[in-house]
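Only a single protein chain was left out; the remaining protein chains are all shown in position.
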Amino acid sequence: MGQVAWKGMFMSLFDYKTEKYVIAKNKKVGVLFRIVQLSILAYLVGWVFVVKKGYQDTDTSIQSSVITKLKGVAYTNTTELGEKLWDVVDYVIPPQGENVFFVVTNLIVTPNQRQGTCFESYGIPDAVCSKNTDCTEGEPVIAGNGVKTGRCLKSGPVNTTGICEIFAWCPVEKKKRPKIPLLGKAENFTVYIKNSIRFPKFNFSKTNILDTDDDSFLKNCRFSEENHYCPIFHLGKIVSWAGSDFQDMAVEGGVIGIRIEWDCDLDKDASECHPHYSFTRLDNKFTEKSVSSGYNFRFAKYYRDASGIDYRTMIKAYGIRFDILVNGKAGKFNIIPTIINIGSGLALMGAGAFFCDLVLLYLIKKSNFYRDKKFEEAKSSTKKPIQVKVNGQKKSSSLDTLDHLKHLQSVET
Amino acid sequence: MGQVAWKGMFMSLFDYKTEKYVIAKNKKVGVLFRIVQLSILAYLVGWVFVVKKGYQDTDTSIQSSVITKLKGVAYTNTTELGEKLWDVVDYVIPPQGENVFFVVTNLIVTPNQRQGTCFESYGIPDAVCSKNTDCTEGEPVIAGNGVKTGRCLKSGPVNTTGICEIFAWCPVEKKKRPKIPLLGKAENFTVYIKNSIRFPKFNFSKTNILDTDDDSFLKNCRFSEENHYCPIFHLGKIVSWAGSDFQDMAVEGGVIGIRIEWDCDLDKDASECHPHYSFTRLDNKFTEKSVSSGYNFRFAKYYRDASGIDYRTMIKAYGIRFDILVNGKAGKFNIIPTIINIGSGLALMGAGAFFCDLVLLYLIKKSNFYRDKKFEEAKSSTKKPIQVKVNGQKKSSSLDTLDHLKHLQSVET
Partner (left out) sequence: MGQVAWKGMFMSLFDYKTEKYVIAKNKKVGVLFRIVQLSILAYLVGWVFVVKKGYQDTDTSIQSSVITKLKGVAYTNTTELGEKLWDVVDYVIPPQGENVFFVVTNLIVTPNQRQGTCFESYGIPDAVCSKNTDCTEGEPVIAGNGVKTGRCLKSGPVNTTGICEIFAWCPVEKKKRPKIPLLGKAENFTVYIKNSIRFPKFNFSKTNILDTDDDSFLKNCRFSEENHYCPIFHLGKIVSWAGSDFQDMAVEGGVIGIRIEWDCDLDKDASECHPHYSFTRLDNKFTEKSVSSGYNFRFAKYYRDASGIDYRTMIKAYGIRFDILVNGKAGKFNIIPTIINIGSGLALMGAGAFFCDLVLLYLIKKSNFYRDKKFEEAKSSTKKPIQVKVNGQKKSSSLDTLDHLKHLQSVET
């Protein structure tokens, strides 16, 4: 018997077993089920395949290199600095031309600072004093420029408040920022952005520069909606595309993000794979808090005089930082994701059927009739073993024998 | 015939076909199956939906900009440098205030280097010589500071070992690092970190700064567990949060990672989306190999004397580099992922059923009885289709009636 079962099992390996279905001639549920099926199909085709390109193997580990180069000069004539010409070397920091660069647009210059003692600058709470003991010697001024020397300097009579003397780079910076940006002309500078990318998995590489033999092209062109393959950008335009005004931004500075998206469908021709540029302002311009808005930093040029003493010119530079962010993905047809997606899509149908069953078996009028049809009991009897067993077995055994006969036959044939 | 088949097919389009089930009144397997179902359900609800928020469409392409600004001064008085005050411009490299900045904590200064000839420094194997021919002219010293001039300089008598003379920036650096960090006071410096983020897909932007009108807030506050919206950090605290000691680290230098995580559930209020900071030491502090532990680099300030000859002050700077890494994701309810996750969760039930079938059909006692009930044979004979068809139908219909009788019994009882 068990042996037969095993034999049957082995034989049945190459029978095809298919679920037995009950056809419920109920158009409501039938239509419902078709709708579910269609929507799953629509999702599968429309979303998974057309939108998400589920039939493709994708590579998102893009290898990118960015080279930037600015062009442009600006002439300024201020009482402080006199006649001065600014070229790339002067206003681009750092000079390397990587994917992050900063263009100076406004300045506070504090020339000829030397180490020594002087007044701390006004408006620093910690530096206000009325007597020398308020300026503990050697103690740094909180949020200040130096360490206190222990002397409280007063302009007026004795009982007025004074300011601590400090040891620092003197004179200290005067806190006033030009209202109109010194280098507002930077708006007309141009930046050349060269971006070479590579998708290692597909060994596909491309650059954002038009592959032309016409040398003059790169000399004269400017990037625009029409001309996506000219990588030369007008700084003013970049800022306006990011939704800001250059002259406003130039006063306090800020950060602009230049995003280059490569979304390449390598099933199409390589020439179909284009870079997409988007420009956003990355620092939150909405806040008006002086400390938190804008972008600036201090740096210095160090000199040494004949007597070998160092002095420096400190510059507080306001300006616009440009961050170039490159990302992208490439896709190419591949059989495995295709099958997986189709398979799991079909598997979803099971969920649909499950849902419709609920409706059929528990929600509609004749549900319990369908329940009877759908569920066929297989009770192996319980009480009065022998007695019932007989009937039970009689029926079932008669079945069994029938089946087994069939088996035998099938074995014989 | 084929036509009839097609007609049937078309008609059946709007019938609902549902699998026929055999009810195995076997509580063991039944309970087992319920357990499986419940655990799948638990997984679906608990893991997929509550933990992984499977009902949300997510955006991980965070746009972030970081602006950093250090504050603090330190006064040093060494024989080498004399009285010196260090302010931000002196000790922060690079000055731009980007997401990576370096704070000098210890120095080896080699002033007034000029191009010329001098001793190679001690302890460089390749520079040890006994006669001039050991110092091939023009050959660079391996791991050294210059090219050999061809002369072997000896301090003592002839037969002692000497050191090659080299053409280099002279004098060469003396290899001794202050045991106590020159700028240990850097521990009390503060850094202001401004991080503005944006999730383009949901057009949601936020910053890590409390949106307050109180100007004094940002002047006085310090970041702490309680005060997560004050972006001003005490360097010493950062290092201790990363599990290191500032003064130890200051001697040899190191790298600290400041991680800002934005995990935003945009189904909740925007004010629920907070930055989470974590601090880790990125360079492996455990190794003690001099060459591989700590962090330092050399740079120089170049000067030109009256006679137009360049000279430089070379500085070997030890210090702490802070890398600020921002990442995050935002999620918002979306119907498509919700359906997909529910669907595939239900599809999993199929796997559960498959597993329980194995138990029912092959592992329990009455398995072969259930096997007979579950599998109904459909053998089509080879010859005389009609004839056999009738018997085939007779059997199966008789079966059906039998089943229906059973049903009546089960309903009546």
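Residue numbering begins at 1 within each chain, and the chains themselves are lettered A and B in the order written.
Going forward, a contact is a pair of C-beta atoms (placed from the backbone, for glycine too) under 8 Å apart; a residue touches a chain by one contact, two chains touch by 3 or more.
Being a predicted model, the structure only gives us computed values, none of them experimental.
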| item | value |
| --- | --- |
| Per the touch definition above, residue among A:R34, A:R177 or A:R198 touching the missing chain | A:R198 |
| Absent-chain contact - pick from B:N112, B:N188 or B:T280 | B:T280 |
| Residue, one of B:Y55, B:W86 or B:F167, that touches the chain absent here | B:F167 |
| Missing-chain contacts mapped onto chain A | 12-25, 61, 63-65, 67, 69, 71-75, 83-85, 87-90, 94-98, 185, 188, 192, 194, 196, 198, 200, 205, 207, 209, 211, 215, 218-219, 301, 303, 306, 336, 339-340, 342-344, 346-347, 349-350, 362, 366-371, 373-376, 410 |
| Residue ranges of chain B at the interface with the undisplayed chain | 1, 4-5, 8-9, 12, 17, 19-27, 29-34, 40, 43, 47, 93-94, 100, 102, 115, 138, 140-141, 143-147, 167-169, 255, 257, 259, 280, 282-284, 287, 289-292, 295, 297-300, 302-304, 306, 312, 314, 321, 323, 325, 327, 344, 347-348, 350-354, 356-357, 360, 370, 373-380, 385-386, 389-390, 393, 396-397, 400-401, 404-405, 407-408, 411 |
